[in-house]
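Subset of chains shown; positions unchanged.
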Amino acid sequence: MSNGKVIRMSRLFADDRKAMILPVDHGINLGRVEGLEQPWSLLGQAATLGCDGVLMTLGVAERSGELFRLSSSPVRILGLDSMQVSEINKVTMCANVATPADAIREACDIVKILMPWDENYEQRIRITEHVASVVAAAGPFELPVMVEPVVTYTRDYSQVQDAEIDGARVAMELGADIIKMRFHGDDGLLRRVCDELKTPVVILGGAFSLSTIQVLESVARSLDAGAAGIAIGRNVWQRPERTRDVLLEVLVELVHGEITLSEAIKRVKKQCAEEAIQEAHRGNE
Amino acid sequence: MSNGKVIRMSRLFADDRKAMILPVDHGINLGRVEGLEQPWSLLGQAATLGCDGVLMTLGVAERSGELFRLSSSPVRILGLDSMQVSEINKVTMCANVATPADAIREACDIVKILMPWDENYEQRIRITEHVASVVAAAGPFELPVMVEPVVTYTRDYSQVQDAEIDGARVAMELGADIIKMRFHGDDGLLRRVCDELKTPVVILGGAFSLSTIQVLESVARSLDAGAAGIAIGRNVWQRPERTRDVLLEVLVELVHGEITLSEAIKRVKKQCAEEAIQEAHRGNE
Amino acid sequence: MSNGKVIRMSRLFADDRKAMILPVDHGINLGRVEGLEQPWSLLGQAATLGCDGVLMTLGVAERSGELFRLSSSPVRILGLDSMQVSEINKVTMCANVATPADAIREACDIVKILMPWDENYEQRIRITEHVASVVAAAGPFELPVMVEPVVTYTRDYSQVQDAEIDGARVAMELGADIIKMRFHGDDGLLRRVCDELKTPVVILGGAFSLSTIQVLESVARSLDAGAAGIAIGRNVWQRPERTRDVLLEVLVELVHGEITLSEAIKRVKKQCAEEAIQEAHRGNE
Amino acid sequence: MSNGKVIRMSRLFADDRKAMILPVDHGINLGRVEGLEQPWSLLGQAATLGCDGVLMTLGVAERSGELFRLSSSPVRILGLDSMQVSEINKVTMCANVATPADAIREACDIVKILMPWDENYEQRIRITEHVASVVAAAGPFELPVMVEPVVTYTRDYSQVQDAEIDGARVAMELGADIIKMRFHGDDGLLRRVCDELKTPVVILGGAFSLSTIQVLESVARSLDAGAAGIAIGRNVWQRPERTRDVLLEVLVELVHGEITLSEAIKRVKKQCAEEAIQEAHRGNE
């Protein structure tokens, strides 16, 4: 890995080579998604609470420069595409909406693309060439590329896991610098994959479905298995604001090994309890 | 053949004009393929055991420079594509994922492309133009191009053999510098082809299906028939690790005429016997 | 000022909009210059002692990536030229040796050029067009350009001051984002210039000629007059190593308003006294 | 340093990171120079006797491919220029006669340029920009650039040494990957320079002026001081053929630490004695 890429990677995976990334790019395909109706104050919190990176789209990047003026500001990661899934045709397609040159112009240090890896051969050809073309376009800028292999309409769970892990491997062979993928619950398998890929793996969260404790446990296990960090959005910001902020804060500390899992759970539980009491009060009024 | 190409060819087909190539590029389309879950230690072995060339993808090339610092290191051969087969549509497509310029930048001395040669005329037009375009792009660098004609969804065996041999001839006419192809068991035909093409032919292995003895016999017959070497992956590294290494070592010596076929078989048999004994012990524990 | 430039400027002029820059680019025209025979350990110190930016050449940038992996690492500023002065012909010429694209590839956030502004009309035309061309080339990357107007062979002191201030103004009109210039001792004039230019002005040091106290006083006065920081090389690193480090440390704090001038002087004086005692001891041995 | 460059550097500085280079590029400016009237058999010897690199021009590179087909063949280093010195005008100019693209086409793994560094300001501007432009042109190929700072018409010896060492530093700042320079006899200074530059330094020989023993002693001292190898031409091949070959052989072993200086001297002395006897015999016939 050459110099410019080493430095840009280090901006995200600083000091201890771990990174807590907050993704707020969901509006590009989900629209006015709950919890992210306006991303600006959340972006402010990301900076305040110590996130290492923020994943955003070009429109948000252009409107949020002022939030990133402090030396402690998170790294900006630019999402280059928008995914649409057709359940009927069993096709997942990505609209390509930004380029590595846009990222450089916006002082984003990393670009991120999706890699739908369901079993449709034409689609695989198309996305394989697309990943390669983004890697090629990012090359002269020494701009790291984060690739997220994802299976969307496949329903058989073990097939999903295998396909995403195969996709991660294909992404590495194509020159991806960071893999963003799901943790499917098999710690040993994740450990082997992290070891084999010679590439930092960050674990995503997916649709809002987990309790705070499940989130924390899953993160702790992923990190134990060798993950280089996390990129969890909806399972963080689709919660009540105060809980969201405590969860964010605790996740930052957990990722960087500053607290144990049990301390993390205790702090989040305390906040949830307070939230419940306030909710009860609000009900009484 | 001009000067630069002569020298790069000589780096692979050194001294005796024979080459033992280890392909480890399968992850680009097969993902986390068995036996190649992590290619790094295998690459280290390739160097240690005397392989002449290693076929790899861009992502692996970028992560393995340190393994190729010794003067005895194998030549790096860069795979430029990734094949996907649609059994249903009877179409084989290649995603083009790297270029001759990438190879030069990565100090790879040869580039390699697939040439699906089933009987689909549109596909033949497309791949014919593609082979020509890669030859053209490699030209100003004097970078040799290895072409692998391959038939995928055709089922009639004799048609497969004819089509692949036709493909080899088309590749030569398009300017290929090395042909990588299957040995279909007809020694006389292979001898005629090797003689006619005026181009080194290296024999591939394909899916894991042969016993070690079948591999060795097939290699010996190919070399007798005039093949310039071999490029066998899964039939080598989808075996138990110790057997794999003995097989690798023996193949290197066989290709370079340092041992006879019977010596080769003896050494591999001995290893397989030891493996069986250990396996039995493991079963007893 | 657009977004990417705002963020890159903020990386240098962080939080309080002040910057302490350590220039170590002198080897490009002075060769093995005293105090900078090997710049590597000094670069390490710059990071440790809290410098905000480091000015370097391409060769040093390429060899020092590992020193810039921490989140607290200084911003890398890439010098794009090398100046040669002909006293006889009264011509100052710059060799252009790197480009904004090199800076992006090396993850340098700012580029820096010289602007010789002696009264030679042809030279002024040439350098005016050159500054404009660098600004134009940096534009699509949103990469800030630091310009240093400098008068070299003119001897009349007041002419020098006027010419350099005129040069600073011309640089701003041409689109410079940061002005690097000498402080000529006229506090009121510097104050007016800093106010007029709407562009951060950083004060340079020049040839080793000042006592540590003169350096500190000059810096304090420049900052009072509105300078956005300093870029002092030889007057820092052409001193005994321990004094150099104390001076560096004190300058960082002075620039960021963390200590007063008198505190700064006290600390440096203490170090100089220790140095003198040790020197005496060394003499006695 | 990125991957392709690492591998190409390793081809020259193999295994023990030392290199014995034989320069045979003198014809480009000296014409039919004595001892090199026909360079072909000498090139053959270079390969046979174990040289690590050979420095040649484009014309010789194009005519010598067949000599470099063995796996043990030296690395080809392409000289890109031809120097002419005007004693009267005190100007040294280089004709630029080949490019990095030529080197790639000819399978040369390194390019080499001169850097005349006498005190003529215009010339310094020109050569500074030229070195930078070759580094820039070699960059996309990841092709290492060897730079030779040289002082030609300056006569004051200590000035020569200082100027060449300054030139070496300037070359590093411009991005040179290897420095080729004279050893001026100051072991301590060479040691410091090798340490400071973070760049392999190979020692040149210059005009034929040294006895074989002086050559060997000078090489041994240079290596002790940290030089990464030697590139000695006329002081090797302007000797009787048999002595030349013994000297070559011994130098290879000396550079790689396989023999001591005293062993080296003994072997060369023996050969010289034999040469003298044969000469006497020839005289008697």
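Lettered A, B, C and D in written order, each chain numbered from 1.
Criterion: a residue touches a chain if its C-beta (ideal position, glycine included) is under 8 Å from a C-beta of that chain, and two chains touch if they have at least 3 such contacts.
Fair warning: this is a prediction, and the values are worked out from it, not measured in the lab.
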(message) With 4 chains in place and all of them the same protein, how many does the whole complex in this file have?
(response) 5
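Going forward, only the chains that are shown with their structure count from here on.
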(message) Using CA atoms for the superposition, what rotation angle relates chain A to chain B, in steps of 5 degrees?
(response) 70
(request) If we define chain centres by averaging CA atoms, which chain lands farthest from chain A? Would you check? (result) D
(message) Shared numbers divided by all numbers used: is that above or below half for chain C and chain D, i.e. same or different?
(response) different
(request) Please work out the Cα centroid separation of chain B and chain D, and write it as a whole number of Å. (result) 39
(request) Just give me the whole-number Å value for how far the CA centre of chain B lies from that of chain C. (result) 56
(message) Using the touch definition from the top, which residues of chain B touch two or more other chains?
(response) 62
(request) Give every residue of chain C touching chain D within the complex, in rising order. (result) 25, 27-32, 37-38, 40, 57-60, 62-63, 82, 84-86, 89, 91, 93-99, 102
(message) So in the complex, the part of chain A that touches chain B is made up of which residues?
(response) 1, 121-122, 124-126, 128-129, 131-132, 135-136, 162-163, 165-176, 192-193, 195-196, 198-199
(message) Quick check: in the complex, which residue numbers of chain C touch chain A?
(response) 2-8, 10-11, 14-15, 61-62, 65-66, 68-71, 73, 76, 101, 104-107, 140-142
